[in-house]
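A single protein chain has been removed from this complex, and every other one stays in its place.
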Amino acid sequence: MTVEPILSVENLSVRIAGLHILQGVSFEVAPTGVTVLLGRNGVGKTTTLRAIVGLTPRNGEVRGSVRMGSRGLLTRPTHRLVRDGLGYVPEDRCVFAGLTVAENLRLAERRGTAPAYDKVFALFPELDRRGRQRAGSLSGGQQQMLAIGRVLLNDNRLLLVDEPTKGLAPKVVTEVAEVLERVAESVPVLLVEQNLAVVRRLARDAVVLSAGQVAWTGNAQDLLLETALTRSLLGVGSGEVKA
Amino acid sequence: MSTVILLALTGLGLAALYFLVASGLSLVFGLADVLNFAHGLFLGVGAYATWWAADNLPGAGSTGFGFVVAVAFGVLAGALVAVLVELVLIRPLYSRTIEQVLVTVGLSLAGVALLQATWGADPRPFPRPAWSREVTSILGANVPNAGLLLIIAAVLVLGGLLAFLRFTRYGLIIRAGVENREMVTALGIDVRKAFTLVFAIGGAAAALAGALGGVYFGTVSPGQGGSLLIFAFIVVVIGGMGSVVGSAYAAVAVGLLQQFVNYYGTSGLGDLCVVGLLAVVLLLRPQGLAGKVAHA
Amino acid sequence: MTNSVLEAPPARVSGEAVSRWRRVRPYTPLVALVVAAIVPYSTLNLPGIFEGPLNSPGTLQLLAICLVFGGLAAGYDLLFGRTGMLSFGHALYFAAGVYGTDVLITRAGLPLWQAALLTVAGGAILAALLGAVALRTVGIAFAMVTLAFAQVGAILVARDFGGLTGGEEGLPLDVAGLPSALVGVANTVNLYWLALAYLALVVFVVHRVSGSPTGRVLAGLRDDERRIGVLGLDPYRFKLVAFTLAGGLATAGGVVYCLVVSGASPHVTSSELTLSLLVMVVLGGPGTRWGPVLGGILYMYLDHRLTAFGASDAVNSLPAFLSRPLSQPLFVLGTVFILAVYFFPGGLTSLRSRLHPLVVALRRK
Amino acid sequence: MLATHGLTWRIGEVAIVDNVHFDLAPGEFLGVIGPNGAGKTSLFNLITGLRRPTEGRVLLDGEDVTALPPHRRARLGLGRTFQASSVFGSLTVRENVRLAVQAHRGGSMKLWRRAAADREVAAAADAALDRVGLAHRGTALAGTLAHGEKRKLEIALLLAGEPRVMLLDEPMAGVSAEDVPELVAVIKSLTGDSGRSVLMVEHHMDVILELADRIAVMHHGALLACDTPDTVMANSTVQEAYLGEAL
Partner (left out) sequence: ATACGSPQDTASGGGDAAPVKVGLVYSQSGPLASYGKQYIEGFKAGLDFATKGTGKVGDRKIELTEVDDAGDPAKAVSAAKDLIGKGTKIIGGSTASGVALQVAPIAAQNKVLFISGPAATDAVTGANKYTFRSGRQSYQDVVTAKSFIGDATGKKVVVFAQDGAFGDANEAAVKAVIGGAGANVSSVRAPASATEFTPFASQIKAAKPDLLFVAWAGTTAPAMWQTLDQQGVLASTTVVTGLDIRASWPTFGAAGSKISFLSHYFDGASDTEAAKALKAKVGTVDLFHPDGFAAAQMVVRAVQEGGDDVDKMVKALEGWQFDSVKGQMAIRPEDHALLQPMYQAKLAGSGTEFTATVQKSLTGDESAPPVTQMKG
């Protein structure tokens, strides 16, 4: 493939509190479709996403380069990146517990673009219905919906999504997967996901991390078909992939 | 009867003063989650800047429009100092509450000492229009004009703050930012600016309280802010952190309670009652009168 | 495979040095205690640091005050650093110690040991009672309720009911009934040893308690109270125990302080004192064994010595815009806090870990 | 062993948990499923005492515990994990589990003993860590664990308390595919002959199907069905409201 990647990560290293968590991670995200980031618990998937949006903790140190088109991202503050169309759905949802659902959404509106409330509400009618409820009292799954809905309110050039289906009921998982699929038609997505069924359905490219390093990159469907490969990289036989 | 009216109105004047001090404190405390012990310093800066301007600033003076200019200068100075403090000292420490307490405590010590080093420990007579020393007779009670001035100012400030919180996005941003600053930036918002703004407003409110407090007391001295601060804190807590309206209710309750108990009870009982009120309110409603989140 | 990366390789210091240090380490507090105990036998002169030689009464007095506050800060840390309870009213229990001792000796004429015992018991009971009420709230509300209680204490002392406390003038201690070893400038050293004993006691108790099963629960409370409940432990009971213990230790500190400064003055009831305790703990490093102690000692040292610094020739010879603020002790103290927060985040004790790479680098050479 | 009678929790007019009756036999494994926001976590909160029901009772071994605070219920052998991991962030992983062991074994109110000297507590804690595969992370601060690791620690904390009735709230959420079978095995080993009962909320249907003796379905706060896995899976309402079309 010779298409220009939308995002290229080169030799990304992250140290936090003296621990070398990422050790020279390099990969690219294609300008269309879903690129999935896989790996066991604690290999550094979340750390990678957070480093890209500039949310490494204060006691951390980031080296290497992350470029979106021709622009380097690492030196720019998070809010600018996001305003320029980098959407991020964090792992632990991070809804604002003290604010109502409507306020959470209102906060996510970005200047310059008209917020697509109808799109979000069509996807998650719960959010419309619970507009006046405090986000902190939402159920786990509802919070996840809010976290995704917040980002979909705006137009993005690239979406970083960390385990969006965690804690969602199977039916909603299917729905979210459908949404991401649709979104990915126009906006490239870098997705971290443990649910291999979702991966199978969505992913075009895959990057597998292991112990802070890239262990494998390539076509996601290939990966999931190769039993030996999945077993060695993900510890699962491909037969078990289908949940 | 006239005694009751007199006590009620002067009590409201006192409440207004408490509210002016508490409003900024409450805003910064409730929204930015900074327990700002340096608030007394902003108060002092406002008072001294007004005092200085009345004598030295062209166009400013102690009467008429000149007085307004002097107060405006004081308010501006307070806001400016608050912004500086936020930018230089507080900004690197967000989400490290205890360190913030330490820095603001340090600042209040150093700042008050600096005021004292510059202008001396003794109270200075405060420039003020002659009418502010006089009284207005209301239903037979001689109510000091300075108290009435405070009441008017407090009502205006209350209205202004409510409008700010209700009609701008800043209230929202700041409330969210207190919960999780990172996530607010991850929504594409420069949360730092919003916090600086809150400090500016808090500083301006404190400075206004300092300037009008100067009118009310007739003097300005370095420690003045600190002694008001304790009651302001109590007001903020009784009212519920961050609730401006709650602070207003609490200020009225505290001011009237103090005034009436001091007259009808024995001396000092007023203060004890206020402390008792605080304890009772907190034990019954730990989140304060008006709930715990910053609902304008 | 993951862990090999994540667990940073231990810095390789020469193995032998490490094991020797390991063997010696448990004894360092003891060595420090012995050194501190024999300080009064030294005539070492540290110009600029102390006014006189180490064994001069002035120096010993200053050190005694510092030691008391070191202990007080360590006791406060039991609440703040180790249990996560932000009390703004700790001064109350210290003041109860100071005034309790003073009033019982001066006004009631009790002998010292009786006064001290009664006071410490009373202080602990007071802490238990007030804690039982205040602990029904949490967080800032708790801080404010404790502040309110302490404020009542301050008002009562200032009101001077029945002429018991001497109001704003304070109450000088009547030394007639005291053992003569505690009276007079020549005996300052005994006060110093007393203060040292208090400090050692507090450090020992706090260390013991925080290493105990209860201490583990307290540390858990600091992080997540709800979780402690679900584990089957009553958060309220444990917090009350910590509060009472810390209150009792503070009262004992008050007893010693009353003897050291031979009197009581309303300064000790002020909410600023609690704030300074907080500053001491944070300055030193909350939740660490020596941090609060160092913080307390350093704070009091600065508090006392800065007055001399402000009046010194070095400061007076500076231009007015510098010398005026610098001659205000509080200005310097405040500035020191602010600088400390930026330059020693995590407190003084974090210095060691921050300097660690440097030390390692030096050793390698 | 554990039973609820007409358990109801309302906020204003809305019933979050609506008149829930169920019984959990000794040694039984009851899976709880239901759409997001059905009230599963809320039900757990009512059972463990973090919330007070508006109506109804909670019975443990036939005894009414509705009025007891959480810690008293825990003492009676009720343990739980949290949906959003709640571990002691500033303690190490090992200390976390030791605390849980010690809470269970008693002797927490010993101010003057050295906690570290208690070998039995340490051994039990290490055993629990081993079982969830976190032994190698023992010295890390719990707050810095990756998400999935925190989930495992949650379970270790539960194991350490050796509860007789266990409430697991989405234990598998965020656990990497590789580790799921291992954890399933751990959970499986908890029940069976030991006589312990488990109530588990989980959205991973394969896990539920593997473990549960019966499955309860919650919807809008109410218990729709409580039956064998096969029956429940065949239920069309469940299919429609919860499962949707599988991927």
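Note that the chains are named A, B, C and D in the order they appear, and that numbering of residues resets to 1 at the start of each chain.
In this section, a contact is a pair of C-beta atoms (placed from the backbone, for glycine too) under 8 Å apart; a residue touches a chain by one contact, two chains touch by 3 or more.
Computed from a prediction, not measured in an experiment: that's the story for all the values here.
Every shown chain touched by the omitted chain in the complete complex is listed here: B, C.
Summary of contacts with the chain left out: across C:A311, C:L339 or C:L355, the touching residue is C:A311. Although one chain is not drawn, the whole complex shows that of C:G71, C:G153, C:G263 or C:G334 it is C:G263 that touches it. What chain B contributes to its contact with the hidden chain is residues 3, 6-7, 10-11, 13-14, 17, 113, 116, 120-125, 133-135, 142, 144, 216-219, 221, 223-224, 227-228, 255, 258-260, 262-263, 266-268, 270-271.
Along chain C, the points of touch with the absent chain fall at residues 40-45, 51-53, 55-62, 65, 155, 158-160, 163, 166-170, 172-175, 183-189, 192, 261-263, 265-267, 304, 307-308, 310-311, 327-330.
Criterion: only the chains that are shown with their structure count from here on.
Using CA-based centroids throughout, the chain positioned farthest away from chain B is D.
Interface comparison, A-B versus B-C: the higher number of contacting C-beta pairs is recorded for B-C. As a whole-number value, the distance joining the C-alpha centres of chain B and chain C reads 32 Å.
Averaged C-alpha coordinates give centres for chain B and chain D that are 49 Å from one another. Within chain B, no positions touching two or more other chains are listed.
By the touch rule above, chain D contacts chain A in their complex via residues 33-41, 83-84, 144-149, 151-152, 170, 173-179, 203-206, 241-247. Partner chain D is touched in their complex by these residues of chain A: 16-17, 39-43, 46, 91-92, 126, 138-142, 144-145, 163, 166-175, 177, 194, 196-198, 200-201, 234-236, 240, 243. Taken in their complex, chain C has these residues touching chain D: 3, 6-7, 208-209, 211-217, 219-220, 222-224, 226-235, 237-238, 241, 245.
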